[in-house]
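In this view, the complex is presented without one of its protein chains, the others remaining in place.
Chain nomenclature is as follows: A and B, assigned in order of appearance, with residue numbering initiated at 1 for each chain independently.
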């Protein structure tokens, strides 16, 4: 029953710990698979270093408490917050700060109930699912509705705060959303502010980064732009950014989905004989140019059927 | 008297960390873990009160320890046990059962003998605790 008590080491090899923990693999994967996000990557490298040192200090008996690991990810939609949260979960798992390393993604509706006595079990159910891993609460500020005194969101907030404090060994909570709204949320809920140690801001992607992202997305599905189409995409990105509901990489994904629909339609109407593989996998200028973004932009991010037929 | 039901009643009481290890073993085997409590520990009292449903979807045993501590807040003066259910064909029953909380004083059981003809004795075993009505036991 007793633990195998071994003496604390007198020195540690940080480089070896870095290798053995597999942290290096995750950081490299982050670097290789995610375009842009320079400041985010920098913050994650710093956090990893901090946690490795903390781990070493605990092995030597220099520290005992679990560090506060709860985080906030702020930034506009489509800037990679969920994807980075997944990587963060496995990073924390490799470093031994969470036991399982899974990610549970929720919004207000998953936590807050409809009637009295509904919220606490709902919130606890989600927290229990996330234990051993990371709980990602998207648009966390919706939990707080000061305009309604009887809003059940307050109950969820209280339970969350309690568990974030008492069960620091068991789960890490990431609160995510738009930067300005998160700021206001933290101002009204100092409990969260004090329990969150790592704030990571996700900047918008540059036009060039979005172009590379679009090429990567197409390549993943075995499509490619021809030269004219690529140039058109550059114009598209510049135009789209100025219009409403712009959501970075998510807007790009939606634009490409519609372009593929138009391509398919074009192939049907043009086809006079056999179609080769190149034709089947090439996005041409017309497939992008037809977008309403070029006509003043009433495009929504929903792929509308009418839109596809244009 | 110390109630000896469950897998580990001859060992010192388990710590929360030890409970976590055992519950994790159940979860890793694909078994659903449940928390139950009672104030009548009779060996044939099969149905202890359920503290919520069995946990089917919790990958980490911290969830079990969390619920045990919630249960202790309300029923800390009673017996609390952890049960693991295996739903696989050919078993479909309990795989693990161990006590995680006990009352401070465990009065135990008395044997009641009803003597019959031919030296036959009909036995009844009764928890001393049930002489008090529910809600007032182990007060």
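As a convention for this text, a residue touches a chain if its C-beta (ideal position, glycine included) is under 8 Å from a C-beta of that chain, and two chains touch if they have at least 3 such contacts.
Note that in this section contacts and distances are computed from a predicted model.
Engineer: Unshown chain, UniProt name, "Potassium-transporting ATPase potassium-binding subunit", "ABC transporter permease", "Copper resistance protein D domain-containing protein" or "Ribulose bisphosphate carboxylase large chain"?
Structural biologist: Matching "Potassium-transporting ATPase potassium-binding subunit", "ABC transporter permease", "Copper resistance protein D domain-containing protein" or "Ribulose bisphosphate carboxylase large chain" to the record, the invisible chain is "Ribulose bisphosphate carboxylase large chain".
Engineer: From the list B:4, B:73 or B:104, which touches the chain that is not on show?
Structural biologist: B:4
Engineer: By the contact criterion defined above, which parts of subunit B meet the unshown chain? Give residue numbers in ascending order.
Structural biologist: Here the touching residues of subunit B are 1, 3-5, 7-12, 18, 21-22, 25, 41-44, 46, 84, 89-98, 108-111, 119-123, 125.
The working rule: only the chains that are shown with their structure count from here on.
Engineer: What whole-Å value do you get for the distance between subunit A and subunit B if each is reduced to the mean of its CA atoms?
Structural biologist: 43
Engineer: Tell me, which parts of subunit B touch subunit A in their complex?
Structural biologist: 11-12, 18, 55, 57-63, 66-67, 70
Engineer: Across the complex, what residues on subunit A touch subunit B?
Structural biologist: 1, 99-100, 102, 124, 127-129, 131-133, 163, 167, 169-171
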